[in-house]
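Every protein chain except one is present and positioned as in the full complex.
What follows is subunit A.
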Amino acid sequence: MGRQPIGSPYVKAQKTRAYFKRFQVKFKRRREGKTDYRARTRLINQDKNKYNTPKYRLVARFTNKDVTAQIVHASIRGDIVLAAAYAHELPRYGLEVGLTNYAAAYCVGLLLARRVLKQLEMDTEYEGNVEATGEDYSVEPGETRRPFRCLLDVGLIKTTTGNRVFGVLKGALDGGLDIPHSDKRFAGFSKDSKQLDPEVHRKYIYGGHVAAYMRTLIEDEPEKYQSHFSEYIKRNIDPDNIEGLYKKVHAAIRADPEAKKSEKEPAKEHKR
């Protein structure tokens, strides 16, 4: 019944030994709150008459300071990552601040798509949408090979209109991947008219929403502007040249999407 300190009044144990004996733990990743198995079974399940053909998923995950985008396929021994792109790689292409906003998510999706296509030697055939217009763009099948198909895996986030995972999705689509989607959840889709406003979406892709906020702060609360956007100010990024900055980043990504191995010192030997 559980050991109680001597002198304390008798308290009936709420969770008896019998409770623990009958308790069935959930899957480990469910206990950690990291995996939604209902979605996972549906994403992984491959038609049996396609045998060993891998079913790729575009995994987009956000942490507080980073964005992770991976192309993964499942196997019994564990999921295998074909290619990955992170927001912390964006400084290499000229973007050093605002690494978790919608525009940065678009850059990460674009980087991942170009990286994968280069890895599979399909990058010249599938250029994707070079000039980001915010309109709904789907890849057309090329001459020799069919486009690379994957499915978006959002994880546990709420799929509201304008969520950053759809920024990653848009970046990957414009990069040249074939991902089944609808434009209902892109930023700029209005529920009333049931249509995507490409102008609004384009504004988000180029950080227009950030620029607008910067402008209102400069006018109304300059001290808050100084504190909130201090890193932007340090790098001389004004609301006007934000769009130009992202255009340059997109071009740099398309020029060289290859992943670079980071130099790491050999792990320190611990003295036992």
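Throughout what follows, contacts are C-beta pairs under 8 Å (C-beta built on N, C-alpha and C of every residue); 3 or more make two chains touch, one makes a residue touch a chain; residues count from 1.
In this text, contacts and distances are computed from a predicted model.
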item	value
Complex member absent from the view - protein name from UniProt, among "Ribosomal protein L21e", "Vacuolar protein-sorting-associated protein 25", "Protein phosphatase 2, regulatory subunit A, beta a" or "ALA-interacting subunit"	"Ribosomal protein L21e"
Contact with the hidden chain (one of A:A74, A:I233 or A:A259)	A:A74
Hidden-chain contact residue, picked from the options A:S8, A:N52 or A:S182	A:N52
Identified contact with the non-displayed chain, of A:Q24, A:T124 or A:N236	A:Q24
Where the unshown chain meets subunit A, residue by residue	22-24, 26-27, 30, 37-38, 40-41, 44-49, 51-52, 74-76
